[in-house]
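The complex is shown incomplete by one protein chain, all other protein chains being positioned as in the whole.
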Amino acid sequence: MDIETDKLLEFYRKMVLIREFEERVKFLFLEGIMPGTIHQYQGQEACAVGVCSALKKGDVITTTHRPHGHCIAMGMDIKEMMAELFGRITGCCRGKGGSMHMGDIEKGVVPAIAIVGGGIPVATGLGLAFKMKKQNYVAVCFMGDGATNEGTFHESLNMASIWNLPVVYVVENNFYGASTHVSLVMKVERISERASAYRMPGITIDGNDVLEVYSRSLELVERARAGNGPALLELLTYRITGHSRRDPALYQPQEEKKKAIENEPIKRFTKYLISLGISEATLEQIKDKVRIEIEEAVKFAMDSPYPSPEDTLKDIFV
Amino acid sequence: MDIETDKLLEFYRKMVLIREFEERVKFLFLEGIMPGTIHQYQGQEACAVGVCSALKKGDVITTTHRPHGHCIAMGMDIKEMMAELFGRITGCCRGKGGSMHMGDIEKGVVPAIAIVGGGIPVATGLGLAFKMKKQNYVAVCFMGDGATNEGTFHESLNMASIWNLPVVYVVENNFYGASTHVSLVMKVERISERASAYRMPGITIDGNDVLEVYSRSLELVERARAGNGPALLELLTYRITGHSRRDPALYQPQEEKKKAIENEPIKRFTKYLISLGISEATLEQIKDKVRIEIEEAVKFAMDSPYPSPEDTLKDIFV
Amino acid sequence: MARLTVAEALRQAIKEEMRRDENVYCIGEDIGIPGGWGGAFTVTLGLEKEFPDRIINTPISEAGFFGIALGSSLKGLRPIVDVQYGDFLFCAMDQIANQIAKLRYMSGGKLKTPIVIRAPVGFTGRGAQHSQMMEPFFLCLPGIKIITPATAYDSKGLLKSAVRDDNPVIIFEHKLLYGAKGARSEAGSIDASSEIPEEEYTIPIGKGIIRREGTDVTVIATLLMMHKACEAAEILAREGISIEVIDPRSLVPFDWELVRKSIEKTGRVVIVEESPRRGGIGAEIAATIAEEMIDFLIAPIKRVAAPDTPAPFSPALEKFYVPSIEKIMTAVREVISLSS
Partner (left out) sequence: MARLTVAEALRQAIKEEMRRDENVYCIGEDIGIPGGWGGAFTVTLGLEKEFPDRIINTPISEAGFFGIALGSSLKGLRPIVDVQYGDFLFCAMDQIANQIAKLRYMSGGKLKTPIVIRAPVGFTGRGAQHSQMMEPFFLCLPGIKIITPATAYDSKGLLKSAVRDDNPVIIFEHKLLYGAKGARSEAGSIDASSEIPEEEYTIPIGKGIIRREGTDVTVIATLLMMHKACEAAEILAREGISIEVIDPRSLVPFDWELVRKSIEKTGRVVIVEESPRRGGIGAEIAATIAEEMIDFLIAPIKRVAAPDTPAPFSPALEKFYVPSIEKIMTAVREVISLSS
């Protein structure tokens, strides 16, 4: 696939934006300024950016307890995201959601569902709506490797299959569900093998190669859009941070972690861009802009007011 | 497989016992004498008898909303079964269970779980107990085709697989879940194909051939007993009665039903026995005995007292 | 005007709403199958003829299709989801309690989730897993409205309101009230049919109704128990005891005003519920009365409820298990005798 330089740089920018956002958030947590808990996305940026870049306006995603990367890749406003993390009224969920329920339906992101596997039927229902309303949109369902052991995975993929729904199920296999290695909890070597139980295509690709992720996603998304039904896309990646806020991830072997860091998507993509003749200065410039953007978001968030206590009682019923 | 005549006749007797029991129960319902609701087993007798004959003392089964056949095949006392159907204190569950919760753990039958898919994890847990306690027993999990679309199917088979549990999952594919044809609710042609998602063997056989069911069950049960793990066995059969009490099953095409009745297991097995030189008189004699046994059961049940109202409050906590 | 059973009235409500709004659709098991039953209790029978694309028959995958209903509601569809027996709501409980009830709130009010959940309840000789009164499990769950119509008239009017409501609404339908006609009617059914007006109507969610006026004791009851309460009132009237029977019709929101006015008048209250006593809907009603209306009371509150056990199968036990007219009468006499 031939991709224009602009688009490549946009991939780069988004990946860096996710990485820098997450690093900044981590720092804010360590400083004790940010409330709540977080599950971060460092190391998986190529998945979110590759997949979401294959989507069109009107397409929708569901995301998980680890949603920041997906939200940014879908173009959500990082000011509103940061404000949400700080529990401010200007947040994308007015402070009611927090990290685990980030979303903005206007941008095609259903508020994150932090129940593992909980979003799989919801994405399937979005697909059903598109089909029933004869709209040419596609729903993408992000999930982790661990989620594929939930019953909802099975039920949802089966229904998407029998009804031929425009849904692409994206499994980011980062080899761990919390502290548990994927090999302890399933016997298949490739999670994509499970697709055959529903007679839908299942493919496994390198999830740290943003271009590969983009092009294969595009294929499956357009296939779904054309009415040819759902698919399961497994992206092999790695979580180079702890599972959540305070997890040192001691269960990840040093060797494995080191290799994963070598293989992390931004490093790899940077090399590739440079091999294309793009200058390091260009990339640095992008990074700088991103950092400014993030600082503005932090400022925006911290300057924003909290919701008033009585706001607790709002937003329950229409 | 060479099977002695005695054993063949015992297969026959059990199949006939199930059939006659169910026919008698149907009649009692139509007469308005029997309370509650029922899901009957006519047409699937070879499944229960074939599978359960492959079990040894100490092995355990779980059953479903359609449990009578399995209970009888496991050697439960039909007096106690009939009394249970009548809600009497002498019933196998002291009148608390009824048709849908028949069972007798002494005979290796966990009280039936009438939530579709609800028994699959329970059987898996029995397997876990056998493994942890280093007992050479096997758990058999009966379920219908419809149950394989429940999330518990997926979760349970996966765990049985990763822990290598001695469980044989038996799917009686009678082509309908209530009024819904199996082809409407899954795309795989053979339900046994789903086994590959858990890397366990999955085979599909003629569920109306009691000898085939017996020999293949024995294979899988002994394989599990030997520590070689779980398996999925699909038995192709047909429900030649309504789904429940008052269902005329108008959704079953006439042609299909006719063929199924031609192919029903007792008719087929009778032919086979006669071809072996067993006399019709011998078979009639067996049938007669069975009928007497059933009449005794009905009498026992109807002569038995009801539990006293206050018994409602018992059996909740140990 | 035509006399319809509850099942027929519900079907009519669904049909009218599906005609009115093409976003309304039904999803569940064994619906829309020619020769089938229209769900477990005929409510959607035949609707597939007029709406072939909007009656979605599912695999037996409750968690899955409840989540699907939710997802579809985010894009403007208005699903009516049904389970064959209320007991199976537990299979979808995560989708209902963690997602359907909360997604709008978590979004800061930016989403709407117009979903109707239809669930048959009631003890009908099927044992512990096909019988439960499910109201208590949802009463304590913020984010879902609950309606409990006891007559055909109310069933139609409330279901139509539910379909038009932009929030999730659960309707509990009672198996013994669906109707005494038809192949799938239940032994022990009570006639809850009504004259249904030709012209369209709806009943607002959250408005209760006085089923019978009285002055001595307020009896609060829904669904089947409402009918039993009326029968008890009828009998007690002959003894000179005057019962006011209140049918709240909605549990969330609840018509506290109606209850307050009645208790102000009677000073005595008996709450009848079909579910086990502990943590039932009667607990919330009694507690609120004890907090806010205790000054009106001239006698202790009484609850009539099932015992704290699962449902037994035997008819001999079920009869004892389900609150009877006799038990209602006893409770009424008790509050009268205990009056200060």
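Couple of notes before you dig in:
Going by the order they are written in, the chains are A, B and C; count residues from 1 in each one.
Quick note on the criterion: contacts are C-beta pairs under 8 Å (C-beta built on N, C-alpha and C of every residue); 3 or more make two chains touch, one makes a residue touch a chain.
Keep in mind it's a predicted model, so treat the numbers as computed, not measured.
In the whole complex the chain that is left out makes contact with A, B, C.
Set against the missing chain, the residues B:Thr152, B:Thr237 or B:Gln252 yield one that touches it, B:Thr152. The omitted chain makes contact with just one of the residues C:Val6, C:Val252 or C:Val332: C:Val252. Think of the hidden chain as still there; on chain A it touches residues 35-37, 84, 87-88, 91, 93, 95-101, 113-118, 146-147, 149-151, 177-180, 184-186, 246-252, 306-313, 315-316. Even with one chain removed from view, chain C keeps its contact list with that chain: residues 87-88, 90-91, 93-94, 96-98, 101-102, 105-106, 127-129, 136-137, 139-143, 252, 275-276, 278-292, 294-295, 297, 300-303, 307-310, 312. By the touch rule set out above, chain B reaches the unshown chain at residues 60, 62, 91-97, 101, 103-105, 110-111, 113, 115, 118-130, 132-133, 135, 139, 151-152, 155-156, 158-159, 162-163, 314-318.
Rule of thumb we're sticking to: only the chains that are shown with their structure count from here on.
Each step here moves to a touching chain, and the least such steps from chain A to chain B number 1. A simple rule picks the central chain: find each chain's mean C-alpha point, then take the one closest to the mean of all protein C-alpha atoms, which gives C. Centre-to-centre separation between chain A and chain B, using Cα means, comes to 46 Å. Centroids built from CA atoms put chain C at 41 Å from chain A. Each of residues 149-151, 184-186 in chain B touches at least two other chains.
For chain C, the set of residues touching two or more other chains reads 58-59, 61, 63-64.
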